[in-house]
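Removed: one protein chain of the complex. Kept in place: all other protein chains.
Order of writing sets the labels: A and B. Residues in every chain begin at 1.
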Amino acid sequence: MKIAVVVFPGSNCDIDLYEALHTVCHADVAYVSHTQKSLAGFDAVMLPGGFSYGDYLRSGAIARFSNIMPAIIEFAQAGKFVFGTCNGFQILTEAGLLPGALKRNNGLKFICKTVELEVSNNQTAFTTQYQAGEHISLPIAHADGSYYADKATLEKLERNGQVVFRYAGENPNGSLNNIAGITNEQGNVLGMMPHPERAVEALLGNEDGLRLFKSILENGKIKEEAAL
Amino acid sequence: MIATEMSPQEIKSNKPYLDWGLSEKEYNYICEKLLKRLPNYTETGLFAVMWSEHCSYKKSKPVLREFPSQNERVLQGPGEGAGIVDIGDKQAVVFKAESHNHPSAIEPYEGAATGVGGIIRDIFSMGARPIAMLDSLHFGEIKQARTKYLINEVVAGIGGYGNCMGIPTVGGEMTFDDCYTGNPLVNAMCVGLMEQKDMQVGRAQGIGNAVMYVGAKTGRDGIHGATFASADFSDEKETQRSAVQVGDPFMEKLLMEACLELTNKHADWLVGIQDMGAAGLVSSSCEMASKAGSGLELVLDDVPQREPEMSAYEIMLSESQERMLLCIRAGFEQKVKKLFEDYGLEAVVIGRVVAGKQYLLKHNGQTVADIPVSSLTDDVLEEASQEQVPQRILQAQKKQQWIPQINNAAEVLTKLLQQPTIASKKMFTQTYDSQVRTNTVVGPGSDAAVLRVRGTKKALAMTTDGNGRFVYLDPKIGGKMAVIEAAANLIASGALPLAVTDCLNYGDPNDPAIYWELHQSVLGMAEACRTLDTPVISGNVSLYNESNGKAIYPTPMIGMVGLIRDLKHIIPSFVQHQGDLVYLVGQTKQDFAGSELQKMQLGEISGSLNEVNTTKITLRMKRLLTAMEKGLVASAHDLSEGGLAVALAETTFGTKYGIKGELSLSGAELFSETAGRFIVTVAPAKQKQFLAEMKDKVALIGKVSGESQLHLTYQDGQFNLDLEVVKGLWEDAIPCLMKSKD
Partner (left out) sequence: MTNVRIFVTYKESVFDPQGETITEAIHSLGYHEVKQVHVGKFFDVEVEGNIEKVKETVAQISEQLLVNFNLETYRYEIMEEA
C-alpha cells in the first residue's frame, strides 16, 4: 500500500505524518505537492495539519482550490482511503468531502494539550485496531476545532455511526456532540482534529495514535488482497 | 514623512538628525572626518539608523568584549545572524535570542509576533532549520487591565506566529514585577539544527555578483524602528511613534522553506544570505558588504514596493517584515528566481557587488548615496560611558540582612505556590503548539525543554532564564546567578551546557548607575560562562527600557543550549517511583535577599547578595551530570524561586506520588534561594554508586511516598500538605488573576 502525504503551502505537520508512517510504521509513503494533479499509484492519501495559506479567510478555505484537490475528490469517490488531521480535516470539510464545518474554539484561543477521546466507532477502516468504546489520549493543537453541523446532519452522522472519535473528558473547543472526528457516509474518508501522528512513539510519551495508522495499513492490505 | 527632503545645508542648520538619534558630535564627525562634506537627506538617515545603539552597539560594545565567545566547539561566534556550535555527527546547533520590548509595549500582538519572526529568520539565514522557540517574558504585576491586555496579546502574538510557522514553542519563563508595568520585556530565542556543510554567512563579495531581494514587499512600516528601540519611553511620546510592523507568518513559512532549499541544495549559487531585520535594507546590505570588504551598488527603483512614491530614505529604512537579502553568483539569478517562484515568492535583482569600497544607492536615475561602506559599520564612534555605583547598593551594604520569620511553613509554601512568578503558566503555554514536528520529548513546564535529534541518539536541552531581582540587588553576583540558573536547568534535564545567547535588557545607559549595572552584570555573567565553558555565541542588547523615567530591573536573559549524548539519559523533573531516595544536592545558606519569599512578605526586595562560588557549583554540576549519564538518577529538579519547599512540591505535581522528608534546615531555610542546588531522586539500589559519584555534600532528605502528601519534618517544625490541593491552587492562581476585574 502506497500512501501520499499532501503538502500545501503552510502545511507544517507533513513531516510528522510522514515520519509516523515511514520511520515508525515502515510504510511506503511519499510527499505529494499541492501543485500535482494526479494521485496515480497511491492507495491512500493523507492531509496533514498546519496552516495552509496561513489559514487566511477560513482554515482550509483556500487549500481546497489547489491543483491536487480534484484528484483527492476523485480518489475519495473511488472509495480509496482519505485521511485528514487538524488542518487536513478543515480542508476536507471545506472541500465538501465531509459534512459540517470547523469553527473557532469556544475559548477563542489556540489550544495544545492532550485530551481524552472515546473511540465511538471501531468498525471503520481507520479504527479496527481499537476496542469499541475504548478511551485513548491524543494531542490536539488547533484554534478552529469546534465542529458544527446543522441538526439534520448531526442526526444523520449519529445514525450512520459516522462519529468515530468523541471528546470523552472535557470538551476543549465546544464542538457539537463532542465530535472530534467523523467519516463520510461510505466510511473511506476520515477527518479528525486530534493528532494521532504525534502519538506514535514511547519516547514522546504517547503511543495511542499508532493503532490508527496500523488499522489503515492492515485494512489497505486486506483490500489489496481482495482485489487480487 | 515630509514630502520634500531637506538639502544638506538645511540638515546642517535644522538638525533633524537629533530626532533620529544621531548626536551633533556624531554628525560633525561624519561631516568632517568621514565624508569631508555634508551628507544629504538619505545619507543622514542611513547614518542615524546604522549608528543607533540597536545596530552599532556603540554604548555596549566595550562591555560586551568581556564575554568569552570561543571554545573548540564554537563554529560561529557573535557577528553573524546567529552563533553555531558543533554537536558531533557533522551536525551543529544554531541559536540566538532577541528582544522586542519596545514594539511589544506599543502593539503587543504584532510586537511579539514580529520578534518571533525576526529571530526565526536569523536562524534560517545561517542555513539551519529552526526546530524550537523559547521566550522570556517579564510583565508588571497582574493587576491593571493594561497589564492583562499586554500579557494576553504578547502570548497570542508568540503563539500566532510560531504555531503558523510550525516551529514548536517548547519553553521559556515568565515573571511579574512592578518595574515591568510600563516596559514589559519580550525576549524570544530560536534554536536551529543543521548539517555543518550547509553553514552560511552574511557576505556580499565577488565583483559582478547579484544582490537579490526576496520576500514581502517594502512598505513604510517601522521606519526608524531601530533608532526608536534606542530611545526611552514616556507617555507623552505616544503620538510620535512610528507605524508598527505587521507580521505575516505564512509568508515567512514560504520564505523559510525556499531559503532552506537554496542553502541546503544549491549552495553553489549562493555567496551570502542575511535577514532584513532592524534597519531593514540598509543594515543588511551594508553589513554584508562590510564583512566582505566589498563595494555595493543598489538600484532602489528595483526594490519591490507595496506603497507608491516611496523615497530612497523610506525604502532603505523600512522595517517591513519577512524579507531576506541574498548575494548570488553572477549567472545564477534566473535559477534563484525560479526556485523562489515555485514557492510563490518573487526574487528580484536590486544591485551588484562593485569594485571599490563605496556604498552606492541609485534612485530615479540619481545617485542618492555615495559613502564608504565602512563609515556605516566600522567607523561608529564608540561612546565612553560614565559609571557610578547606585546609592541603593551602597546603602544595602550598611544595613542588616533580612531574615524571615516563619511560623507556619505550610501556609507560606501554599501562598508561595500561588505567586504568579512561581504559579503554573499552563494557561499561556498551552496556547503554543509545543509538539509540532514531533521532536519534543520534554515541553513547557519543566526545568529545560528537550528535543530529540532525529536519526541520532542525541537530544538537545534548552532554557531561558533571567532574574532581574538578583541583578538589581547585586549586578555582578546576580549576573553569575543568571548563568548558573540556566546551566542548572540544563543539568537537571541531563544535558551538558554548550553555549549561551543573551538579551541584555537595561535602562538608559547614559545614567552612570545603569551603565555600572550593565558592566558589573556582564562581568559576573562572563565569569560564570568561563567557569562553565559556555561561551556567549550570539545575543542582543536592549537599552532604554524605561517608562516615565523609571528603569526596569537590570534583566539579562540567558538562553542556553545543552547536549544530551544519549536519549536514554534524559532526566525527568518529576519523581518517578515510590521508595526512591530524595537527595538535596548543594548547601543551603541564608539567601533571602531578592527571594520570592522576601517579595511576598515585604512587598519589595532589598539587601545584598551572598557571594556565589561558580567553580564549586560547576564541579558539583559536572559530578551530577556524570551520575546521570551513568544511569544513577531517576529524576532531578533545579531549585530556584521559592527554594527547596517549592521545588519539592513542584517535583511531585502531575504524579501520583508525594515526598516524606526530614531535614536539618530551619523553616526559613526551606525558602532560601541559594544558587546551584538540586533535588535528585535515586533508586535505593543505586544509592551507593550515586554517593560515590557525587563526593560533594549531598544530603538524604527523604523518600518518595505513595500518597499525594508532602510531609516535612525540619529543625523547628513539621507539616503535612495535601499536594492535590496545593497543585490546584498553583494551577488556578494565574487564571484567577487574569479573570479578576480591577
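In this text, contacts are C-beta pairs under 8 Å (C-beta built on N, C-alpha and C of every residue); 3 or more make two chains touch, one makes a residue touch a chain.
What you see is a predicted model; the values in this text were computed from it and never measured.
Contacts of the undisplayed chain with visible chains (whole complex): A. Here one chain is not drawn; of A:A61, A:L97 or A:I182, the residue touching it is A:A61. Listed residues A:G100, A:G145, A:P194 or A:G209: the one in touch with the omitted chain is A:G100. Interface with the hidden chain, as seen from chain A, comprises residues 57-58, 61-62, 65, 93-94, 99-101, 103-108, 148-150, 174.
Definition applied: only the chains that are shown with their structure count from here on.
Spacing of chain A relative to chain B, judged by their CA centroids, is 37 angstrom.
Looking at the complex, you find that chain A touches chain B at residues 9-13, 15-16, 19-20, 49-51, 53-56, 109-113, 139, 141, 143, 195, 197-198, 201, 203-205.
Of all residues in chain B, only 156, 159-160, 163-166, 248-251, 253-254, 343-344, 430-438, 440-441, 452, 454, 567 touch chain A in the complex they form.
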